[in-house]
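Let me begin by presenting the structure, written as structure tokens, before commenting on it.
One chain of protein is taken out of this complex; the other chains stay put.
A, B, C, D and E label the chains in the order they appear, each numbered from 1.
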Amino acid sequence: MYFHDKRLQYPVKVTTPDPLFARQLQQAIGGVEGEIRVCLQYFFQAWGNRSPNTKYRDMLLHTATEEIGHIEMLATAVALNLETAPLSLQESTAAANPVVNAVMGGERPRHVVEGMLHKHLLSTGLAAFPGNSDGVPFDGSHVYASGNLAADMFANVAAESTGRVLAVRLYNAAHDPGMKDMLSFLIARDTMHQQQWLAVIEELGGYGEQLPIPNSFDQNLEKKEFSYAFFGHDKDGTPPPAGRFTQGPSLDGKGQFKPLQSE
Amino acid sequence: MYFHDKRLQYPVKVTTPDPLFARQLQQAIGGVEGEIRVCLQYFFQAWGNRSPNTKYRDMLLHTATEEIGHIEMLATAVALNLETAPLSLQESTAAANPVVNAVMGGERPRHVVEGMLHKHLLSTGLAAFPGNSDGVPFDGSHVYASGNLAADMFANVAAESTGRVLAVRLYNAAHDPGMKDMLSFLIARDTMHQQQWLAVIEELGGYGEQLPIPNSFDQNLEKKEFSYAFFGHDKDGTPPPAGRFTQGPSLDGKGQFKPLQSE
Amino acid sequence: MYFHDKRLQYPVKVTTPDPLFARQLQQAIGGVEGEIRVCLQYFFQAWGNRSPNTKYRDMLLHTATEEIGHIEMLATAVALNLETAPLSLQESTAAANPVVNAVMGGERPRHVVEGMLHKHLLSTGLAAFPGNSDGVPFDGSHVYASGNLAADMFANVAAESTGRVLAVRLYNAAHDPGMKDMLSFLIARDTMHQQQWLAVIEELGGYGEQLPIPNSFDQNLEKKEFSYAFFGHDKDGTPPPAGRFTQGPSLDGKGQFKPLQSE
Amino acid sequence: MYFHDKRLQYPVKVTTPDPLFARQLQQAIGGVEGEIRVCLQYFFQAWGNRSPNTKYRDMLLHTATEEIGHIEMLATAVALNLETAPLSLQESTAAANPVVNAVMGGERPRHVVEGMLHKHLLSTGLAAFPGNSDGVPFDGSHVYASGNLAADMFANVAAESTGRVLAVRLYNAAHDPGMKDMLSFLIARDTMHQQQWLAVIEELGGYGEQLPIPNSFDQNLEKKEFSYAFFGHDKDGTPPPAGRFTQGPSLDGKGQFKPLQSE
Amino acid sequence: MYFHDKRLQYPVKVTTPDPLFARQLQQAIGGVEGEIRVCLQYFFQAWGNRSPNTKYRDMLLHTATEEIGHIEMLATAVALNLETAPLSLQESTAAANPVVNAVMGGERPRHVVEGMLHKHLLSTGLAAFPGNSDGVPFDGSHVYASGNLAADMFANVAAESTGRVLAVRLYNAAHDPGMKDMLSFLIARDTMHQQQWLAVIEELGGYGEQLPIPNSFDQNLEKKEFSYAFFGHDKDGTPPPAGRFTQGPSLDGKGQFKPLQSE
Partner (left out) sequence: MYFHDKRLQYPVKVTTPDPLFARQLQQAIGGVEGEIRVCLQYFFQAWGNRSPNTKYRDMLLHTATEEIGHIEMLATAVALNLETAPLSLQESTAAANPVVNAVMGGERPRHVVEGMLHKHLLSTGLAAFPGNSDGVPFDGSHVYASGNLAADMFANVAAESTGRVLAVRLYNAAHDPGMKDMLSFLIARDTMHQQQWLAVIEELGGYGEQLPIPNSFDQNLEKKEFSYAFFGHDKDGTPPPAGRFTQGPSLDGKGQFKPLQSE
């Protein structure tokens, strides 16, 4: 069961609204690296977790609940960047509504409208929506919850890594101090979220215990001669580049890397 | 900002797990009539609401927050219907895991597997996911938040009407008393949710004030001769069926219905 | 069975073609509020209607058939806004085709191309397509036809409400008198279509008879103590805003609204 | 502008309803080879056609209009295969509705429900919807209308070829004489539709005139040494199989086929 | 099994990077007319081909393998058009990275950013992705592989026809000589690919043998009176335009075209 508090998790302020930045923020809401995805991902991982020890289920619920607040912050930021005027005016007769006229291609420079998501202009009344920065709707298939805890932890690290990459790009693109401030908070949270999922893997025994994922499959049943071999697929047999992945012990301590040429 | 409570909003119990019913419950989670949709819909309507009076924004937040708990109840019900065995066994070597073997097509009658969503078997570890009862992922484009309060209220009534139709069909399909009990709660909430959005329209002055939506457009600018006419499109000119929509005053009190033959 | 007439339902003229407006019109063709959606929605509601009395089935068929003509008008308008030159020239060798060159980024100001849907430029030969104003293809899952007449009527009201909101926004964005004229017709039709679906609900006995939807489920089987309660979900127990939805008789006359705090 | 006639284009009768066949028919409605696709495809090709001579535009409109009637026939067939009982009973309280109970997993053998599309059971009230036989919604991106008449004609031939393949598979799968009769009509129409699009290409001068598509591009600007060469990509240089595509004059009469080994 | 060679199939050079052209090239990568589609289409047609004579299976594999190289060329071109600076700088602190700042809306003219796909800016690090020029992800349902060789050949001709139309439009839109050179190669390959699939149909006996597709269905089982008739659907009975499709022998030599008025 869930509860809300009218305060945002962290303040969101916009001094100079910028509809193009509103478009860019949509990626952090409804993009594959966005907050709706991690929110639902952590929820479904929690709800599917049947371990008698509810530690990780609980942990996931805390963070999933935090993520709702991130969607809320970003949706608030999108609305602030799109318009400060009362929304109720928007569909009024044009002649009587200079503000509207401006937004829709009149006074405001036309090129601004050209760079905007038209969903913002035409479908949402200048507010956020669950889609990405090119207008593609959020897609539930990006919610990874495999029923395998270690696999899910890596999926979460990947989500928070691409998420923080995105947040940093947005930070670099931002001109408004309020937006930079909001993003400096979200970036910090992404830092932590990368850490916490990796901490779970360490807590479960690290790579040695958990790899290969899933660790419950008897490796004698796999074709072990290929389990730690890097296949080269160069047409002329040029060997693959040498690296940590072609020599030395494997990271799970269960094999030895070697190159192997496909022929 | 959001908070959780480990208790469910209403208890979820399953006496006789039924994987086919788990499939059917997915429609209430990730189908177009489902709980993810209304949850995000009410959230985005709230977050986009800029009215100085925060009454409807607040109201939407309360109910959106409630809806998270509905997704949670249903996801819990899906997991319970899919399996009571520890999930950690699932990817173990088959020979050592009779339970797994059974689920995957061994002891359990094969036709059960045939009727299941394979995403449940292969991708989620026997847990819920954000998609519908035929496996189609949830799609954010079903979140209607137009920036027009009255239009959104009707979209909400439509969502809760098709949602309650679905819940009733699930109630009728359920054999497990726990599932019937859970659904009798969700059906009651859908009853209320239909009411509350209609109550907003009444509070805003009802059809007379709000229709046509949006009510801010000067009707003198529309082709009023066609604003209350029912067009017949029968090839041979057979008139359309007579009804409330071809005669009498319009429901907004601003016109008179009439039939009109397209020619 | 269907028939066409080469005339449009209402004339479509464009004096000053505007490729950006062509983009905006796409929302009315293939957006979730658009004409393809209502056209298919009314058709599938009709084709699924098994009532011995064919009144509503027939009514739906008339209006669905009208909607094909709306798609046609808008597709015509998109083409007129995109180009007046003969299409056959478009793929000719650039040097010989100043018109093409202009459209593709030469003479015509570059920023125009930047604001255009690239599907218009690259995939359709400067014509309309079944997708929205950000290029997202029309998606059949937006066709709501639940098999419950009252639920469908509300879905139709919602579609025509968001549809008229969109049409008004397009009217306000339009600069061309021909486009304003076309939209003044489509807006009038949306006015009527909102009315006619509500008229069906009235004709069926109104809220008292039809609510809650579906009205065939025995309300004694739902948890009636929660059927007319507004749940507050504020973390600190601040009660929800008072309104028509927290007090007084419910709109179906079957209960009494009350607030209830989730705890 | 469009008109309807209450009669179907060809009679649709079902003696023995079969919900699994209803599922299969969905592919012909909303699958990529289905009738919604060709209907919208011919309409958008027509509406985008700007040729001063309206011959092909008109031709496309006739056939697009015919295709609405095919969707109608198939939607009717789906409904007939799903249920003959009055729809109004479906959401009634289960105890009082043996018919409903039966459909939803009671009396009717359970395996029937397992093979059904759950959208039919839960979302449409036992009626057709715009999606395919695995429940995937129709997607507007399958509407090919490129603005190039010859390219579109080949896209149409491909659609009607895969469409007739599907219709024949359905014919072979059908057990009901009414369904076989309906499909024998639709197959005949697919025969014609394959022919008519190829006839347009012949009328426009055939392969010699129209190929390569588009024929307006000066072939001196393409790398002509590769325009009629079949590239072999076998790793060890084994030449590609010899065939009409490796030797002899090209079909457009503008080149000579030859094999060429990628190295 | 597959092998790669580090060389591109044909050189890709960009003198003047243009982010808007990068956007346009995406259509040739991940659009419905693009290279991912034909690549997967030919692969799945080959892998599904069970003919004892592997001629066409082998032929398909050669060309499918070639198409991987086309995706590679275009992805390389997109990256070159987006940025020449080291990618590793992109997420660095803005102050220290003038290049990044410029791309993200600083020094580079703002309108350039407005016309860009934001996925390029925010999600890919200025590189290509498998989606189209409006940011819509590639969708596997566009891979047509019906199991019927003739139907597949026509689907391939349609793909290469719309593909070459697209490539020519890109050629006309290109300003950079390197891009024109690359496209002149891809256009030549599209020329050949149109030819080779048509050559298969000729080799299989041409229209007379292969039509109607599938040719294995006994035409006596179809309603032959409608197999070569062009149905007119004009409301007032105006006959359809006369053409090759209303008179003369059908292209398969099995019937005689005739017009027929729907009534």
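By our rule, a residue touches a chain if its C-beta (ideal position, glycine included) is under 8 Å from a C-beta of that chain, and two chains touch if they have at least 3 such contacts.
Because the structure is predicted, anything quoted here is derived from the model rather than measured.
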{"item": "For the chain not depicted, the shown chains it touches", "value": "A, B, D, E"}
{"item": "Options B:46, B:136, B:192 or B:213, residue touching the unrepresented chain", "value": "B:136"}
{"item": "Chain not shown, touching residues in chain D", "value": "20, 23-24, 27, 31-33, 111-112, 114-115, 132-136, 162, 165-166, 168-173, 175, 233-236, 262"}
{"item": "Footprint left on chain E by the chain that the document does not show", "value": "1-9, 30, 36, 40, 43-44, 47-52, 58, 61-62, 64-66, 68-69, 71-72, 75-76, 79, 83, 86-93, 123-131, 137-141, 143, 145-148, 214, 216-218, 221"}
{"item": "Positions on chain A contacted by the hidden chain, ascending", "value": "3, 9-10, 32-33, 54-55, 58-59, 61-63, 65-66, 136, 139, 141-142, 144, 146-148, 150-151, 154-155, 157-158, 161-162, 164-165, 168, 171, 184-185, 187-192, 194-196, 198-200, 202-203, 207, 211-214, 216-217, 219, 221-235, 240-241, 243-245, 250-252, 255, 257, 262"}
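As a working rule, only the chains that are shown with their structure count from here on.
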{"item": "Mean-CA-position distance for chain C and chain B (Å)", "value": "19"}
{"item": "Chain centre separation in whole Å, for chain B relative to chain A (CA means)", "value": "26"}
{"item": "Separation of mean Cα positions, chain E and chain B [Å, integer]", "value": "37"}
{"item": "For chain E, residues contacting two or more additional chains", "value": "3, 32-33, 111, 114-115, 134-136, 162, 165, 168, 171, 233-235, 262"}
{"item": "Chain-level touch network, classified as line, ring, star, complete or other", "value": "other"}
